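Note that this complex is displayed minus one protein chain, with the remaining chains in position.
Chain IDs A and B follow the sequence of writing; residue 1 opens each chain.
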Amino acid sequence: MSDLKQELKAKIIEQLNLEDISVDTIADDDSLFGDGLGLDSIDALELIVMLDKDYGIKLLDPKEGRKIFESIEVMANYIAEHRTK
Amino acid sequence: MGKGVAITGMGIISAIGNTVAENYLALIGEKKGISRIAWIDTIHKNEIMVGEINFSNAELESQLALDSNNNYSRTALLGAIAAKQAIAAAQITNIDTYKTGLISATSVGGMDMTERYFYEYLEEKSLQKYIDGHHAGDSSQKIAEQLGINHSLVTTISTACSSAANAIMFGARLIKAGKLDRVVVGGSDCLSKFTINGFKTLMILSDTYNTPFDENRKGLNLGEAAAFLVLESDAVVKAENKKVLAYVKGYGNANDAYHQTASSENGDGATLAMEKALKVAGLNPKDIDYVNAHGTATGNNDLSEGKALIRVFGENLPEFSSTKAYTGHTLAAAGAIEAVYSILALQHSVIYPNLNFKTQMKEFEITPQTTLKEKTLSAVLSNSLGFGGNCSTLIFTKEP
Partner (left out) sequence: MKRVFIQSVGSVSCQKTFDNSQFLDEIEIYEANVVPAIDPAYKDYIPPAAARRMAKGIKMGIVASKIALSDAGLDSVDAIITGTGMGCLVESEKFVSAIIDNKEEYLTPTSFIQSTHNTVGGQIALDLECKGYNFTYVHSSISFESALLDAQLQLAMEEAETILVGGVDELGAHTVKIHKLVHHIKAEMVSSARLLESNTEGAVFGEGANFFVLSNQKKEGAYAELLAVDILNTLDKEDLSQSMERFLATAELKVEDIDLLVMGNNGDVVFDTYYRELSDGLFSKIPQAYYKHLSGEFNTASSFGVWLASKILKFQQIPEDTKLNSITSSKLNRILLYNQYRGQNHSFVLLQKC
């Protein structure tokens, strides 16, 4: 699980072009949106594509994404449970 | 300085008709132009519905009598057809009699050819003619050529979904300032894989018929269309004893300055745009008899626009409806399509139904007009709201 979390942090930084942030500065329970990493609705759409492409999880409603992308912790748990690849 | 901006001709081609008359009949006959996609081969064809014009490019080319080595994009083809109709309707036989310009709008431009031949350009010399046709201004140059507009002001506006409304606005300003005597204004956008996939990434495409202002709306249907109006100065109208269809009475553009794509939840930009347009028109909200809403049927747009309507009109909100359920969202052309519909509404004293509406939205109490309604109209307000926070409002009136 901790590997998956590290992997997610690295992917998020790369995919969302978070130049000034490193893997070590993101805590597992940091909130990704709002006050935490400051991600927004477009980032959520980017992450939805990442879920589909890398883990075979298809989300149809962007609103679902907001709950899943609450933190690295929540995201990793969701992926571990639902991944098809 | 001239005051009135008269509309003396209009032309349109859309998913619900190839002429102004056909569009009007579909509107009052409540005939939707939404279907599964036929002319573009996309992997999303079973997940989306579109407002497509049922002609191949070859058919459109032959309507314009183009020779086979032309390099027209579909945007240019549709635009030229609609603009020529507008000129004919305005009974203009010699375009050079008055100083005439063209302000066109597009967001897709020549992207339909670019996405088809992107890599082939590198290998296949015969396709390279389309390279020049990619940029947005190319379709306007071709429309100008088709109309015989030379040595004049021809330009293109691209502000996403408010583009054509803005072309009408700039044209009206040019007439008011006396820069031009006559100006052809409107917009054209064809369907493309680029926009289909683009809107798909934003997850705002409905998999079924779009349902503007409905609580359970699932997103928009993309459409393709072109429409143009002929605007003329008071002096030309008088000299030529022109029949005037309607007037561009008010216009306003504002920016939400809220987000790259989404509209602010309280509709700041749309509110400002409507207030500006009313001010330019010298009208009060109670003077507006019908609102042709942008109403794309995305969660975000309809909420934001609805809130803005309440802020501007309060208790005085007249009947409003979105015609996107008929045509789909025709992007840069939408403002011109809906200008034609607004003018037809004024002419025929009729309000079009907001098709597919079932369930009242929770966030507010306002409800669109859902049945065809006869009502004498003297002023119609039309909204066009787009990406980049771009919000535009036009007001059309029967009297100057």
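Descriptive notes on the structure:
Please note the rule applied: a residue touches a chain if its C-beta (ideal position, glycine included) is under 8 Å from a C-beta of that chain, and two chains touch if they have at least 3 such contacts.
Note that this is a predicted model, so its numbers are computed, not measured.
The missing chain, though absent from the display, is touched by one residue of B:Ser35, B:Ser152, B:Gln360 or B:Ser378; that residue is B:Ser152. Checked against the full complex, the one of B:Gly186, B:Gly269, B:Pro318 or B:Pro368 touching the unshown chain is B:Gly269. Residue B:Thr114 is the one among B:Thr8, B:Asn57, B:Thr75 or B:Thr114 that touches the chain missing from this view. Touching the chain that is not shown, out of B:Asn57, B:Gln141 or B:Gln369: B:Gln141 (per the contact rule at the top).
Where subunit B meets the chain that is not shown, the touching residues are 1, 42-44, 102, 106-107, 109, 111, 114-115, 118-119, 121-122, 128, 131-132, 135-138, 140-141, 144, 149-160, 166, 170, 173-174, 176-177, 179, 193-194, 197-198, 200-202, 253-261, 268-269, 272, 386-390. The set of subunit A residues touching the chain not shown comprises 15-20, 38, 42, 45-46, 49, 52-53.
Throughout what follows, only the chains that are shown with their structure count from here on.
As a whole-number value, the distance joining the C-alpha centres of subunit A and subunit B reads 38 Å. Within the complex formed with subunit B, the residues of subunit A that make contact are 40-42, 45, 48-49, 61-62.
Within the complex formed with subunit A, the subunit B residues making contact are 201-203, 259-262.
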